[in-house]
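Following: one structure in structure tokens, then a few remarks.
Note that one protein chain is taken out, while the other chains of the complex remain in position.
First chain written, first letter: the chains are A, B and C, and each begins at residue 1.
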Amino acid sequence: MMLLSCPWCGPRDENEFACAGTTHIVRPGPEVSDAEWGRYLFFRANPKGVHRERWRHVYGCGQWFNVARDTVTHQVLAVYRMTEPPPAVPGEGP
Amino acid sequence: MKYSALALLRGALSGPDSWSPAWRSPEPKPEYEVIVIGAGGHGLATAYYLARNHGIRNVAVLERGWLGGGNTGRNTTIVRSNYLFPESARLYEFSLRLYESLTRELNFNIMLSQRGLILLAHSRHDLDAMSRWANAMRMNGIDAELLSRDEVAAAAPLLNLSPEARFPILGGFTQRRAGTARHDAVAWGYARAADALGVDILQNCEVRGFTRDAHGGVTGVETSRGPIRAGRIGIAAAGHSSVLARLAGFSLPVTSYALQAMVTEPTKPALDTVVLSPGTGAYVSQSDKGEMVLGASLDLFPSYAQRGSFALTQGILASTLAIFPSFSRLRLMRQWAGIVDVVHDSSPIIGPTPVPNLFINCGWGTGGFKGIPVGGWTLAHVLATGRSHELAEPFQLERFYTGRLIDEAAAAGIAH
Amino acid sequence: MAEAPTLHAAPGITATVEHGLPVLSLRYFDAEGEFAAAAARAAGVPLPGPGHVVRSGPFIMAWRSPTETLCLAAQEAALAFIEQALADHPGGCTVELTGALSAVHLEGVRLDDVVSRLGGLAGAPAVGATARARLADVPVLVLRLETEGASLLVERPLAEHLEGWIRETLLDLA
Partner (left out) sequence: MSGHRLAAPAGAFIDRSRTVEFSFNGRPYQGYEGDTLASALLANGVRLVGRSFKLHRPRGIWSAGAEEPSALVDVGSGARRTPNVRATLLPIVPGLSCVSVNCWPGVRLDLGAVNGFFAAVLPAGFYYKTFKWPDWHWYEPAIRRMAGLGVAPREPDPDHYEEVTHATDVLVVGAGLAGLASAVAAARAGARVCLLSGSAHCGGALGWRGDVEVAGLEREARALGVRILMRTVAFGVYDHNLVCALETVSEEGAADLPACVLRERLWKIRAHSVIAAQGAFERPVVFPDNDRPGVMLAHAALKYARAFAVAPGRRALLLANSDAGLALAPQLAACGIEIAAVADGRSQQVEVSAVHGARGVRGATLRAPDGSTERVHCDLILSAGGFAPAVHLHSQAGGRLRWIKDSAMFVPDGAAPGLWSVGACAGAFDRAQARAHAEGTGDALARGQPVPPPPVSGAGICPPARAVARVSGKQFVDLQNDVAAGDIALAARENYRSVEHLKRYTTTGMGTDQGKTSNINALILMGELTQRAAPEVGTTRFRPPYVPVSVGAVVGRRTGALYRPLRRLPAHEWHVGRGALFEIFGDWLRPAAYPLAGESLEAAAEREAHAVRSTAGILDGSPLGKLEVFGPDAARFLDYMYVGSMSSLAVGQARYGLLLNENGTVVDDGIVARLGAERFWVNTTTAGIERTQAAFEEWLQCEFVDFRVLVTPVTSRWANVTVAGPRAWAWLAAAGFDPALAPAAMKHMTLKDSRIEGVPLRVLRASFSGELGYEINLPALKSRWLLERLWSKAAGIGAVPYGIEALQVLRVEKGYLHIGTDTDGTTLPQDVGFARGLERKSVAFVGRRSLTRAAGRDPKRPQMVGLVPADATTVLPVGAQIADRPPPTLTQGHVTSSYRSPALGHPVALAMLADGAARTGDTVRVHHLGRSYAARVVALPFYDPKGSRLNG
């Protein structure tokens, strides 16, 4: 059970949070092709390594925030608010 | 050599040396007609059917670790074809029928145990949903029966049948031909049979890149055991599909999650069927060894770590006790996780990729085991002929652009 | 409005349950902004920062999220004063929540022993602090204003569950 640090409530067990998958996905306008729309909806890098994802502190303050996390070791490399620019983290591929 | 009771007797008289290796450990050849990446059930079945159905025997199966060491050996071994949509029903029913003849086909006892799968209805709404499900299965030509509460009780007397239960049991529905099979045996049986047909199974052979021709088509792979050329390449790598896709320069609608399962210490027979309670998430069977096999549930965040979260372990066990309260004093003995490839509609992807000569079988998510025979059959078909098998046509990458998803989980309100 | 409190006890700890707490939610876009400042003036105390709770006159002000402070009072009428003071104030709004929340008040030296047995926190937050956490598998806001006491605020329909968990915990502590 991971320990995630909510930017507002501090470190809590993973089961207080919900993960919504990859973050920093740019939502295209309605004019894009079906293929581009499909890529936006479904296609993900799914890296074995550093993953930028978003979590919500469901059982706490209800806030969404971003996490950079290694999907192999589960090490949390960065936690930042939705409005903060993404910090660089070691080990992130191109 | 042929396996039989007689062979066992011969082995007893003349010792271990009378047995021959189940498969060879060959050195890689510089080139194969077809390379299959991943020696799990799907990859091995693909190689077997390439040889058996299409006469293509110059085949290598490449495996990073040990054959059958991934999800094939990490699931809860359940086979069934209780699907709503005709497309899925055809696919999984074909798979179940292959399973039904697999022991003799492979001369390897996969211990297919068709002890039935019961889904529990905890509300009248559940009963209605199961009525739809059972009728849809019958439309698809698959056995399905609705069960009264008493029939459920007779099949699994240790269930919590109290009307005061938090999740009372009102009835259920069953597919009697569903059940379990010995997971290792499926991998080993296909491996042995494929090997006997000339397929090279190359273990400890990790794919590190693809070689390409001028048109971008794949011509081979770079591996930890050197480069190997191939005319066509198939990927059957489950949770690692995205990693291989990235090496080949495309992406997939796949996210990898850890699927957790566990067993208790073995006890004498106490449960004679497979029980699934969609309302609580409990999924319980008892193995031939006597262990209660529990799970499987996903840690709901992306993961390539083959271990599960303790919070989920607690959740799985709490759900188990909600329907089997007497299991409280059994002890949890082993717990593990496999990395599964989950797509939005929980249905597989079997067919070409954007890269010429490269084909894929992935997206089985939590249900890959039951799909092994058909996954191998259809990937072999597209590798051999260049055309998708009729059964696999609805299961192409294209559906993520057209929106023609085959979303059993959404329709049935239960994850497969 | 409050119903009769329920009492559970074990050596070193008592738990009382209170329904129908008078509560007003203060919602704002900016914790430093005009609305929050007006709320602070009305309550007579700066709104508590993240993870904090303060008592001011008849009010208990408890941080709940970056855009929400709960204002609790013994009487609903006291809340009307705040509500009126903030009516039509830009940058936020008030939402009446009286009756939405129930509280389990824990008192005694074994406070941490009980909180640490609810599945989420290793102990009660420090005096003057709040914690929103998963306790007894439901979302709970813990307020700590006393050395030997804390209040566990929970949505009313979930109070029975939290209370049941605490009742069994006290039974086994005894």
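Here is the rule we use: a residue touches a chain if its C-beta (ideal position, glycine included) is under 8 Å from a C-beta of that chain, and two chains touch if they have at least 3 such contacts.
Quick caveat, the model's predicted, so the values are computed rather than measured.
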Next on the checklist: In the complete complex, the chain left out here touches which of the visible ones?
Outcome noted: A, B, C
Checklist entry - In the full complex, which of B:128, B:150, B:213 or B:390 touches the chain missing from this view? => result B:128
Checklist outcome for this item: Per the whole complex, from C:7, C:74 or C:95 the residue touching the absent chain is C:95
Next on the checklist: List every residue of chain B that touches the chain not included in the displayed model.
Outcome noted: 3-5, 7-9, 11-13, 15-17, 19-25, 65-66, 68-69, 73, 86, 103-104, 107-109, 111-114, 122-125, 128-136, 138-141, 146, 157-158, 160, 166-168, 182, 184-185, 188-189, 203, 264-270, 280, 286, 288-290, 306-307, 309-310, 313-314, 317-322, 325-336, 344, 401-405, 407, 409-413
Next on the checklist: Need a quick check: the contact residues on chain C for the chain that isn't drawn.
Outcome noted: 1, 3, 19-20, 25, 27-29, 67-68, 92-93, 95-101, 116-123, 136-138, 155-158, 160-161, 164-165, 168-169, 171-172
Item to check | Footprint left on chain A by the chain that the document does not show | outcome: 1-3, 13-14, 18, 20, 23, 27, 30, 32, 34, 37-38, 41, 54, 56, 58, 62-64, 73-76, 82-83
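Convention: only the chains that are shown with their structure count from here on.
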Item to check | Interchain centroid distance [CA atoms averaged], chain A/chain C, Å | outcome: 30
Checklist entry - Using mean CA coordinates as chain centres, what's the chain A-chain B distance in Å? => result 29
Checklist entry - Using CA atom averages as chain centres, what separation in Å is found between chain B and chain C? => result 49
Checklist outcome for this item: Where chain C touches two or more other chains simultaneously, the residues are none
Next on the checklist: By the touch rule stated above, which residues of chain A touch at least two different other chains?
Outcome noted: 13, 15
Next on the checklist: Under the definition above, what is the set of chain A residues touching chain B in their complex?
Outcome noted: 1-2, 13-15, 18-19, 21-22, 34-35, 37-39, 41-48, 51, 53, 55, 71-74
Checklist outcome for this item: chain A partner, complex, touching residues on chain B are 240, 242-243, 246, 251-256, 300-305, 309-311, 343-344, 400-403
Checklist entry - Where on chain A is chain C touching in the complex? => result 8-10, 12-13, 15-16, 57-63
